[in-house]
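Missing here is one protein chain; the remaining ones are kept as they sit in the complex.
Chain naming follows the written order as A and B, and within any one chain the residues start at number 1.
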Amino acid sequence: MSNPLSDNDPNQEECQEDDMTPADLIAKLEEAWLNEKFSPELLANQAEVVECVMEQLTHMEANLQRVKKGDPKASIHRMEIDRIRFVLCSYLRSRLQKIEKFYPHVLEKEKSRSKGEPALLSPEEFAFAKEYAANTESHLKSVALSHMPPILQTLDMLKAVPAPCLDSFVFLRVKESQENILVEPETDDQREYVVDLEEGSQHLMRYRTIAPLISSGAAQLI
Amino acid sequence: MDPSEVEFLAEKELVKIIPNFNLDKLYLIGGDLGPFNPGLPLYVPVWLALNLKQRQKCRVVPPDWMDVEKLEEMRELERNAATFTPAPCPYYMELTKLLLNHASDNIPKADEIRTLVKDIWDTRIAKLRLSADSFITQQEAHAKLDNLTLMEINTIRGFLLESLNCMYKLRSNLQPGSSKGPLADY
């Protein structure tokens, strides 16, 4: 084939879980991006999606290298690559930010996770989080804690660093209808009640109430 | 969320264009596009339409709702309804801005459209402020927000969520180490 952009390359099997097309993959990345952006806590990692998207990008870049100069298709592909790369980087940045901000809690949650549960952190993120923790704690120790009286030379970082506030309000759109979602009262003179969340409807409520719907994919933060 | 990010999402919407050039089908990662034939209309994402338009490679066909009569109707409907009527399009504000800024010569009565969309937006934002106000004063725990667009939600997001969280903290009188730790709570 003389033009590397003119055929749909099927050579990406390793990354195609359940017949996901590249378009589905991008949609999945965008969903993960918005969820991560708006969720107060770090969500389970989507390392597979990240890896597959990166593979798509690398593949496309390689094709572009082989394209004749002046091919008007190249600039359009490049624009698309830029758009996808932005979402990917922005997604990974939101995660890094939360990993740093909540590192003792993130590491604790990862440690106490049972075997079957999906990993909170990707292997790369886990390595980063451990280094960040060690670096930060050794700084506190060498500058201050080691010069304090013996009983005060440790600081429980789980207590010292604020945990994510799961009671934050969030906006969400429902993707699969849900019945009987319990809404807890805001004040003592109110009563708890249940709501039905219809497919396609949008809501404002506490993250804690709907967190399971976000991780299962039944709702999307907006 | 930065407004530029909402605009970024709006740019994924499809818009009809009439190209003046020939180009084979494109196999983008996000799906196939084209082929492009001079004079033959086709749908492309807004980000591509605007790029082609700027390089004078196409004419943009305004979306159906971007029409003075239709928008006038919607404005009346919106003004008379107590709740939010369905928006002309999930990204009506951003698309109006993008298309009118970069392809206004392809849109009949562009100035009137700009004013009408602004009127609809203002009416909706006024309603949104009122409902946000009552949400806070009633200390509600849940609100249904059907028909609100992302850009509309985004205009009150920061202020509303911040206020709600602040009030929550005042009410719940947190103990150190429960949710806010001493390193941030001095």
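We take it that contacts are C-beta pairs under 8 Å (C-beta built on N, C-alpha and C of every residue); 3 or more make two chains touch, one makes a residue touch a chain.
In the analysis below, contacts and distances are computed from a predicted model.
J.: One chain isn't displayed here; going by UniProt, is it "AP complex subunit sigma", "mRNA decay factor PAT1 domain-containing protein", "Enhancer of polycomb-like protein" or "DNA replication complex GINS protein PSF1"?
T.: For the chain not displayed, UniProt's protein name is "DNA replication complex GINS protein PSF1".
J.: Pick out which of A:M20, A:A44 or A:A74 touches the chain that's been left out of the picture.
T.: Reading the full complex, the residue touching the unseen chain is A:A74.
J.: Of B:Q54, B:T83 or B:S172, which sits in contact with the chain we cannot see?
T.: Per the contact definition at the top, the residue touching the missing chain is B:Q54.
J.: Using the document's definition of touch, tell me which of B:E7, B:E78 or B:E152 contacts the absent chain.
T.: B:E7
J.: Looking at the full complex, which residue from A:R83, A:K98 or A:R173 touches the chain that isn't shown here?
T.: Only one of A:R83, A:K98 or A:R173 touches the chain omitted from view, namely A:R83.
J.: Kindly note down the residues of chain A that lie in touch with the hidden chain.
T.: Interface residues of chain A facing the absent chain: 50-51, 54-55, 58, 68-72, 74-75, 78-79, 82-83, 85-86, 88-90, 92-93, 96, 100, 124-125, 127-128, 131-132, 135-136, 139-140, 142-145, 147-149, 152, 155, 160-161.
J.: To test your reading of the contact rule: which positions on chain B touch the chain that is missing from view?
T.: Residue positions of chain B that touch the missing chain: 2, 4-5, 7-8, 47-48, 50-51, 54-55, 102, 182-184, 186.
Definition applied: only the chains that are shown with their structure count from here on.
J.: So what's the Cα centroid distance for chain A and chain B, whole Å?
T.: Computed value for the inter-centroid distance: 23 Å.
J.: For a test of understanding, state which residues of chain A touch chain B in their complex under the given definition.
T.: Interface residues on chain A, with respect to chain B: 5-8, 22-23, 26, 30, 37-38, 56-57, 60, 72-73, 76-77, 79-81, 83-84, 86, 90, 159-163, 165, 167-171, 183-187, 190, 195, 201-206, 222.
J.: Residue numbers of chain B touching chain A in their complex, please.
T.: It comes out as residues 1, 5, 8-9, 21, 23-24, 26-33, 47-48, 51, 135, 139-146, 148, 150, 153, 157, 160-161, 164-165, 168, 171-172, 176-177, 179-185.
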